[in-house]
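First up is the structure itself, then whatever we jot down about it.
Left out: one protein chain. Kept in place: all the others.
Up next, subunit A:
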């Protein structure tokens, strides 16, 4: 061991080093992470929810690989006709853009919440919720188009494998429920921010916690987009 002439070296001599020291440091305090209870719980919930979505996506990929019937081409199924020209994935591109944008407004809301600028924080959260609601509405439009226009059903379609409709409605439906829940969550928190409920404690972390959930829902969408629409 090389000797360093640091003044603290002697104070640390009795403490464990190496792997044991790492464990002792990490586990030594009253709390493992320097965050509030609510934030820690949201992170743990998101890890669990990640497993839910992973299982959904792995299940979808499995049935897509194992089915013997041809899988419909997402480029064609999800194309929109604009002035007689079929543009592939246009609607999904717009939906993805909207959802990603909502993550931006959410991040700004967190910023202004910590500055205790209640009006701006609440307005940006409302904007985020509006983006989310737009996303869900476009999703409803997409479902209608698929069900009525293309004749896709959960139990089968004329386009190809029966699992196409089944996986699509299940996964986007489950994600859509998450977005809807997020919109309600954001509206609740925005209302409370506006009413000054958090003024007494001055603690606006709840905005960040709601934001964590919202960013997670966006991130999940990126995976759904990549694995369902682009594959």
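The rule we apply is simple: a contact is a pair of C-beta atoms (placed from the backbone, for glycine too) under 8 Å apart; a residue touches a chain by one contact, two chains touch by 3 or more; residues count from 1.
The rule is simple: contacts and distances are computed from a predicted model.
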item	value
Hidden chain of the complex, named as in its UniProt record, picked from "NADH-quinone oxidoreductase subunit H", "Carbohydrate ABC transporter permease", "Cytochrome c oxidase subunit 1" or "Lipid A biosynthesis lauroyl acyltransferase"	"Cytochrome c oxidase subunit 1"
From A:45, A:191 or A:231, residue that would touch the chain that is not displayed	A:45
Residues from subunit A at the interface with the omitted partner, ascending	23-24, 26-33, 35, 37-38, 40-41, 44-45, 47-49, 51-52, 54-56, 59, 62-63, 66-69, 154-156, 161-163, 165-167, 170, 174
